[in-house]
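What you see is the complex with one protein chain gone and the rest in place.
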Amino acid sequence: MSRAEALDALAAPARSRARQWLSRLEGPQTMGRGPAFWVAMAAVVLAAAVYPLFSNDYTVGNAAYFLVWTFMAMGLGVVWGYCGALSFGQTAFFGLAGYAYGVITINIGSAYGLTWLALILSVGLGAAFALLIGYFMFYGRIKGVFIGIVTLSVTLVLETFMAQTAGPQWAIGTARLNGFNGMSGMPPLTVPWFGGDVVLYSGTALYYVLLAMVVIVYLGLRMLLNAPFGNVLVAIRENPERTEMLGYDIRLYQMLAFGLGGALAGLSGALYTAWGQYITPSSMGLTSAALPIVWVAVGGRRDITATLLGSVLVIAGFQALTIYGSQYALVVMGALLVFTVMVTPDGVVATLMQRLGRIFGKAGR
Amino acid sequence: MTQILQVSKLNKRFGGVTVARDIDFALDEGAMHCLIGPNGAGKSSFFRLLLGEHAPDSGTITFRGRDITPLRSFQRIREGISVKFQVPGIFKALSVRQNLQIAFQHHLHGASLTETVRRVLEFTSLTAEAATPAGVLSHGQQQWLEIGMAVGVEPRLLLLDEPTAGMSPDETRKTGEMLHDLNARGITILAVEHDMAFVQQIAHSVTVLHMGAIFAQGSIDQITAHPGVQEIYLGAADE
C-alpha cells in the first residue's frame, strides 16, 4: 500500500461520515428536498445577502435585529415542535446569557476578540442552566402543562431577581447589574484584524455575520433533526412510553434537547446584548416570554424551515407595527396567536408550505 | 435447558388491589409460553412488572442470570427484552420505515441498519408500505409492524400482549406463522392471549393467572382438562 493509499484509507471513514451527515440535510423530519427546494433556499439567502447593497446602514441594522431572535425561535422549535415539551420560559436562558455577555465583556474588555469568548461562555451558561432545569423536570417525570408552568415561573422569578439588583452591592466584578433599568455600555462583538479591530456595531457588518450564523445553525439543525437523535426526539413527541420501551432513556434525550434549546436561546440573548449594548430584566418578563411562542406557533413548530421563515416574518411585522406603539403591536401578536391556534394549528407558514409542496409535487414531505 | 427468565416471590399491591401475589415463574430459553386468565387476573400487570413500568413491592426478576429488578424500563430492553403492546404502540404520524429505524437505530447504524429495515419490511410483508404513515395501515398491518419493531433488535425474550386482538382469522393464522418463525430463530416468546385456538397454535405450555397469583401451569391439554380452570373462566363469564 502506498502512502497516499494509506492516508486515503484513514480518511475514508471520515469522508463517509461527512457524506452521511450531508445526506441528512434532507430527511423525513424536515420539509423540502430536491434541487428545486435548494435552489429556492439559495435564492433566499442570496437575496438576503445582496439586500444591504440596496438599503442604508440603519435599515440593515434593523434587519440584523430580526436575525438575532431567530436562534431562540429555532431552539423553541426543537424543544416544542420536535420534542413535544412546550417551554414557556426560553427567555430565562435568553436573559441569563444576555446578562452574562454584558458582565463578562465589561470585565474582560473587547481586545483580542475576547467578545467572542464572552459569547461562547454566555451560550454555555444558557445551555448549562437549561440542562439543570431540564434535569429536574424530565428526571422528575413532569410533562405537558407542568413544563410550561415551571419554565414560565423560572423566567418570571429571574425577572424579579434582576429587577431588584439596583444599588452598588449588586455588581459582578466591575459590572453593575442596575436593577430595573438594566445593564448597558458593554462592547459589541469585535473581530480582531490587522491594522485595527473591526467593531460589529448594529449595521451591515453585523448583519452579514448574523446571516452566516443563521444559515449555519439552520443547516446544522436540519442535519441533527434527520439524524438518529432527531428520530428519537420525534418518537418521544409521538409516544414517549413506547419510545422508552424501545430501549431509549427518554429523560436524557429530553434533557439534551432542552439544553440545545437553552443554548440557542442563550445565543439570541448574548447577540441581543451585543447588538444593542443593553439588556433589561423585562427581556425575561411575561410579555417577552410570550413572543417566542407567537413566532413559533405562527410559523409552524413541527418544521424547522417553517419556524425560521415564520419567525422572521412575524418579527418583521411586529417591528413594522411598533411604529404605532408597542402596545398595538402586542395586541396584534395576541390576536395572531389566537387566530393561529384556532384556524391553522400547524402554523400559518407550515400550512402554506405544505400547500405549495402539494402544488409543486415533490417539494413537500 | 437453561432458564432465561426467573421470577421469584413477586408481590405488588395498588391500594387495596393485589395485582401480583407471590408469583414464582420461570421460562426456559427457546420456549413459547402463553399466559391466560380471566379479565383482571393480573396478566397485564405482570407484564408491566417484567418491563419495569411498575416497581414490585417485593420479589426479584432475573433475566439471563442477571437481577434486573432495580433496572429501569429502557435498561431492561437493552438487556434483550422486547415488547409488543395490545394497543399498537407505533408512531402513527411517522412512516413505516421511520418506525423501524427508530426501533433499531440504537443497536444498528449505516448499512446494517438499512439492511435490517429491509429484511423486517419483508418479514412483515410491509415492503410496499414503507413510505406510508403507520397510522393509515390496516389494524393487522399495524400489529405486524409492531412485531417487526420488537424483533428487529434481535431480542432474547419477546413479550406479546394479545398479539391477535382484533385480527381477522386469516391475519391471526399469519401472525401465528410469524411467531413460529421467530421462535425457530431462537427468540423466547411469552404471550398474553385470550383466543384459545391461537394459544393451541403457538404455545408449548401455558400458565393460568387468577387474582394476581399463579393458578395452574402445564401443557395445553392439561390446562383445558383442569376443572378449576374451567371454573374460574366460567365464574368470570357469569359476571
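Labels for the chains are A and B, by order of writing; each one numbers its residues from 1.
Here is the rule we use: contacts are C-beta pairs under 8 Å (C-beta built on N, C-alpha and C of every residue); 3 or more make two chains touch, one makes a residue touch a chain.
Note that in this section contacts and distances are computed from a predicted model.
Of the candidates "Octanoyltransferase", "Fe-S cluster assembly protein SufB", "Branched-chain amino acid ABC transporter permease" or "Lipoprotein", the chain left out of this view carries the UniProt protein name "Branched-chain amino acid ABC transporter permease".
Note that of A:A18, A:A212, A:A335 or A:L356, the residue touching the chain absent from this view is A:A335. Considering the full assembly, A:V157 is the residue among A:A11, A:A111 or A:V157 that touches the omitted chain.
The set of subunit A residues touching the chain not shown comprises 86, 88, 133, 136-137, 139-142, 144-146, 148-150, 152-154, 156-157, 160-161, 164, 285-287, 290, 293-294, 297, 325, 327-328, 330-331, 333-338, 341-342, 345.
FYI, only the chains that are shown with their structure count from here on.
Subunit A and subunit B have centres, each the mean of its CA atoms, that are 43 Å apart.
Looking at the complex, you find that subunit A touches subunit B at residues 20, 28, 228, 231-232, 234-235, 238-239, 241-250. Interface residues of subunit B, counted against subunit A in their complex, comprise 51, 53, 72-75, 77-78, 83, 85, 89-95, 98, 101-103, 105-106, 109-110, 149, 153.
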